[in-house]
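In what follows, a structure is listed as C-alpha cells, so that the remarks can point back to it.
Every protein chain except one is present and positioned as in the full complex.
As written, the chain order gives the labels A, B, C, D and E, with residue 1 at the start of each chain.
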Amino acid sequence: MDSGLILSNILNPPILFFFLGMLAVFCKSDLEIPAPLPKLFSLYLLVAIGFKGGYELLESGITQQVAGTLLASIVMASLVPIYTFFILRIRLDPPNAAAIAATYGSISAVTFITASSFLDQLHISYGGYMVAALALMESPAIIIGLILVRIFDAKDDKDDPDHPFAWGEVLREAFLNSSVLLLVGSVIIGMLSGPSGWHKLEPFTQGIFYGVLTFFLMDMGIIAAKRIRDLKKTGLFLIGFSVIVPLLNAVLGIVIAKLLGIGEGNGLLFAVLCASASYIAVPAAMRMTVPEANPSLYVSMALALTFPFNIIVGIPLYLELEKILGL
Amino acid sequence: MDSGLILSNILNPPILFFFLGMLAVFCKSDLEIPAPLPKLFSLYLLVAIGFKGGYELLESGITQQVAGTLLASIVMASLVPIYTFFILRIRLDPPNAAAIAATYGSISAVTFITASSFLDQLHISYGGYMVAALALMESPAIIIGLILVRIFDAKDDKDDPDHPFAWGEVLREAFLNSSVLLLVGSVIIGMLSGPSGWHKLEPFTQGIFYGVLTFFLMDMGIIAAKRIRDLKKTGLFLIGFSVIVPLLNAVLGIVIAKLLGIGEGNGLLFAVLCASASYIAVPAAMRMTVPEANPSLYVSMALALTFPFNIIVGIPLYLELEKILGL
Amino acid sequence: MDSGLILSNILNPPILFFFLGMLAVFCKSDLEIPAPLPKLFSLYLLVAIGFKGGYELLESGITQQVAGTLLASIVMASLVPIYTFFILRIRLDPPNAAAIAATYGSISAVTFITASSFLDQLHISYGGYMVAALALMESPAIIIGLILVRIFDAKDDKDDPDHPFAWGEVLREAFLNSSVLLLVGSVIIGMLSGPSGWHKLEPFTQGIFYGVLTFFLMDMGIIAAKRIRDLKKTGLFLIGFSVIVPLLNAVLGIVIAKLLGIGEGNGLLFAVLCASASYIAVPAAMRMTVPEANPSLYVSMALALTFPFNIIVGIPLYLELEKILGL
Amino acid sequence: MQLTKRVEIIVSSLELEEILEMLDGLKFPGYTVIRDASGKGDRGEFTNDLGREFGNCYILTTCQDVTQLDQLVTLLRPILKRVGGLCLVSDAALVIH
Amino acid sequence: MQLTKRVEIIVSSLELEEILEMLDGLKFPGYTVIRDASGKGDRGEFTNDLGREFGNCYILTTCQDVTQLDQLVTLLRPILKRVGGLCLVSDAALVIH
Partner (left out) sequence: MQLTKRVEIIVSSLELEEILEMLDGLKFPGYTVIRDASGKGDRGEFTNDLGREFGNCYILTTCQDVTQLDQLVTLLRPILKRVGGLCLVSDAALVIH
C-alpha cells in the first residue's frame, strides 16, 4: 500500500499531539489535561460537527442516496454486535461477550472527526449527512447488547422481583445519552438556523475546530496510553480481536458503500464508522446494565488498541482499500 | 404582534441550544456542562461585552444622551425594587419580599447579550454605553433590598451585639462583586487600550463570541429546566409576578427610553435591562445578607421563568411594543 | 529612560487585565478563575508558542547564530543559580538558598510571551528559535539547585538508606516535567507538520492567542496579589533580591546578546529569559526534592515581585537598556 | 451536641441520582455530595478522565434513627452488590444549631 | 498515634473565608478544604451549577484540646444558625510524624 498516505496522516498536528500525549505517559511526565477540560473539547466537537452536518444536510436535501446510507448504518450497527458476539463467545462468558460486541457495534465520534479532517486535507469531498449516520449508529448496539445478555445469560436472574429489568431505562440510555442527544440536536439546529446562523457561528465551529481537535487528541493519547498496561490482562485473543474485527468491519463497510455508490469520501467515513468502537457512551451504558461484565476489558480494547489503530493506520489504510476494491 | 419577529428570534442557534438544554433535562438525558466550564463562558462574555462597550464608548464619547441614560438606569434600578416590594408584601414576609424585589431590580447580563445579538441580526444599531448602563444597574437593587429589610422586618434583631450589621460588607457585595468589577474593569480597559488593543483582541472577543454565547445558553437551558419543578412550591401569585412584572418594567423602560430619545436599539436594551432579573449576583448577596429569605423562591423565579420568558418571547415582544408605542 | 515605552506596555489589554486581577484581590472582590481553567490557558499558551516557534525554526533553519544562542541559554541557565546561590547564602541556609537560586535560574514562559507580544506591537522582529531557548532554560537550574544542596547542606542525610537519593527522579523532573515536554513537543510538531499544519491551526494558535493571554494574565494578577502578603515574612533582603537580581541578569543577557549579535528583538527575549524566574515547574520540583526549603519564600518572590516587575516595568526597561548599551 | 450516625457512601456517578432519591425517600435530614472522586476497588480503577460517567461520587449524610439506617442499608446493599461501591458507618456528634 | 477530635464543617462557599479565619484565630493546627461540594439540607438544594456562589465547601480539621473545640463550637453555632451548614465531631487517631 501507499505508505505515503499513512505518513501524510501521521504528520498532522492532531495525530502528532496524540503521540505526544502517549509519550508523556510512557516517560512518566506529569502532563495532564485535568477534568473537566476534555469534556469541554468533546462537547465542542460534537456540537461543531453536528451543526455543520445539519447545515450541509439542509443544503443538499435528503436524497435517496442519503436515505440508503442511513438505513445501511442502522443495519451495520445492529449486525456487528450480533456476529462479533458469537466470535467472542469462543472465549468469554455472555455478559463480557455482549458488552464487547456492543462496544464494537457502536462508533467513536473522534475517529470519525479525524477521518473527515484527513479527507479535508486530501480535498476529498463528503456529505454532511454522514454526521446523521454517525448519530444513528451510536444507539442500536446498546440495545442489541442487552438483548444478547438477556437471551444467552442463564445466570441473569430474569425475574428478580427487586430489580425488574428496566427497558425504559435502557432505551433512554440508548437514544438520549448526552452524545446522541447533542449530536442529533446540533444537526437539527444546524438545519433550522440556516445560512445566517451558520455564518455567525463559523469562526467558532469552524475556525478553531482543528485546534480543539488537536488538544483533544493529545488528551486521548494520555488516556489511551494509561490503559495500555490493562491490555496485559486482556490476553492475545482479545488483542487480536481489537485489530482484526475493525479491519473486517471496515471492509464490510467499504463493500456496502460501493453497493450504495456513495463515493470515495462518504465510503471512507462509513468504513471508519463500522471499524470504530465506542469508549464512552456504550461502556457507560454497559456499566449500568451489564454490571457483571468487566469494564477494563471493553474500555481498554476500544481505547488503547482500536482507537489508536484506526486513527494512525486505519484511516489511510481504508482509503487505500477503497481504491484496491475499486470504489 | 408580528409573530415573525418571535420566530426569527427563536430560530437562532443560541435560543435553539437553550431549548436543547431544557429538552435534555425534561427527557432525563445525562447532558451536562460540568462546573467550572459555565464559569469560563460567563467570565468570557462579561469581558467581551465590557471591552466592546468601552471601546465604543471611547469612539462615541460621553454625550448628554449617554449621561441621561446612565442616570435613568440608576433611577430604574432603585425604583423597581421599591415598588415591587410593596406588591410582594401582599403575600410574603419582609425578607422574602425584599429579596425577590432586589432580584427584579437588578439585571441579567446574558439577557442583555442575547438582546444585543438579536439587534445585530436585525441590523439595528445601539451604543456601547448601554454596557455601562448594564454595569450600573447591577448594584443599587442589592442596597435597596437590604434597606427594605432593615426598615420593615421587625423580627430582624437590629441590635444583635454578636452580629452588628456590616454595611461595609454589603457595599462591597454591591459594588465589588465579581460581575460588576469585571464588567466595569473591562469597560475601562476597552477605553484605555484603544484601537490597537481592540484589533488584537477582536478574533477572541468578537470572532468566537456568538459561539460561546450559544454554549452558555445551552447550559442556562439545563439549569433553568432543573429549577422548573421548584416553581410548584412557588404558587400562582409568584408565577404571575415573574411574567407580569418584567412586562411592566419593560413598558416603563420603553417609555423612559422614548422620553430620552435614545432610539430603537438602545431603547430595546434599556427595556430588557428593566425587565430582566438577576439570578447570580443578587441571589448570592441575598443569601449572605438576608438569610431568612428562601433562595429557591427568588432563584427559581428569575431563572426558570423570567429568564426564558425574556429571551424567547420578551425580546422580540419589547421591540414590537416600541413600535406600537411609537418610538 | 523613555517612559512612553513603559506606558505603551501598560496600556495593553493583557497588562491592564493583570492589574484588574490584582485590584480584585486588594478590594476583596470574589473575582476568581476557578481551577482548572487557568491550566487550560497555560497549556494552550505553551502549545501555541511552541508550535509557532517550531514552524518558524523550520522556515529559518538552524544557523550558527541559532546554535550560539541556544548554547548561551544553557550556560546562563546554569550560571545564574550558581552565582545567586552564594549571594543568598549571606542570609539563608543551603536548602532555601538553593531553591531560590534554582527558581531564578529557570524561566517564566508567560513573561516571555508577554515580551514577544510587546515586540509584535512595536513591530520588532524576533526568531522562532527563541522558543527553543525558552525550552532549554527551564531544566538546568533544577539540576544545579539539587547539586548545590547535595554539596553544601551538611544536614542532608546523604546516605539515608530508606531514601537513597533518586537522581532518576530528579532528571525526569527536570527534563520531562509537563511544561518542558509540551514546549519541546510542540516545537518538534511545529517543525514536522509544516505549512499545511500551520495554516490549519492558525485561527486557533494565532487568532485567539492574544485573548487567551489576556485572560491568563488576569488570573496571574489574582494569584500574584494573593501572595503579596507573604512578602512580609520574606524580609527586605529577599525583596531587594527579587528586583535587583532580575535586573542584573537582564543586563548580563543583553551583553551576551550583543556579543552574539542576535539583534534587538532576540536580545530582548534573551534578556527577559535571564531576568525571569520560574513559579511553577521549579517550585514543584523543589517541593519534592528539597522539602526542607520553604515554598512560600521562593514562590512568593518569583510570583508576587519578580513576575509583576518584569511584565510591567522590566520588559520596556530592558528594551531601553538595549538601546543605551548600543545594541 | 447530639450523637448521630455518620454515613459515607461511595458509588459510581451513574448511580448518584438513584441514591440521592433513596435518601430523600427515607427522609434523611440532608446530605453532602462531592462529585469528582476517583478510586479503585474490586472492579478495578475508576477515574473521571473519560468524563464523569466513569468517576465515583462521595456522599456524606447523617442519621439519628437506627431503623432509618437499617432501611438505608437494606436498600443500598443490592445496589452495591450489583454495581460496586462502599458504605461506611461511624459515630459522630452533631453540633446543634 | 495520638487521640484527636476530627472536626468536619460543611458551609456555603460564601462563608468559607470567615470560617477559615476563625480556625486560624483559634490556632487550629491545620485544615483541609474541598471546595466543590454540593448538598441538600433544611434550606433546600445547593449546587455549583450557577457558580461557586451557590455551592458548599467541606472543611476537615483536627483539634486536641477540648477548650479549643468548645471555642470553635461557640463561634460556629450562630453562623450555622444564620446561614445553615453542618458540623460533625468524631474521634480519630493521628499518625504522629
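For this structure, a couple of remarks:
Keep this in mind: a contact is a pair of C-beta atoms (placed from the backbone, for glycine too) under 8 Å apart; a residue touches a chain by one contact, two chains touch by 3 or more.
Please read all numbers here as calculations on a predicted model, not as lab measurements.
Residue in contact with the omitted chain (choice from C:223, C:256, C:274 or C:305): C:223. By the touch criterion stated above, the residues of chain C touching the omitted chain are 35-36, 38-39, 42, 162-163, 222-223, 226, 279-280, 283-284, 287-288, 291, 294-296, 299, 303. Although one chain is not shown, part of chain E still touches it, namely residues 1, 4, 6, 20, 24, 29-36, 60, 62, 90-97. Within the complete assembly, residues 8, 10, 34, 36-42, 56, 58, 73, 76-78, 80-81, 85-91 of chain D touch the chain that is not shown.
Just so we're on the same page, only the chains that are shown with their structure count from here on.
Common neighbours of chain B and chain D, listed by label, are A, E. For chain E, the chain whose average C-alpha position is most distant is A.
Judged by contacting C-beta pairs, the busier of the interfaces A-D and B-C is B-C. Of all residue numbers that take part in the contact between chain D and chain E, under half occur on both sides, making this a different-residue interface. Centre-to-centre, using mean CA coordinates, chain B is 41 Å away from chain C. The centroid of the Cα atoms in chain A and the matching centroid in chain E are 45 Å apart. Residue numbers of chain B whose C-beta contacts span two or more other chains: 30, 32, 34-36, 39-40, 203, 207-208.
Looking at chain E, residues 36, 52-53, 78 sit in touch with two or more other chains.
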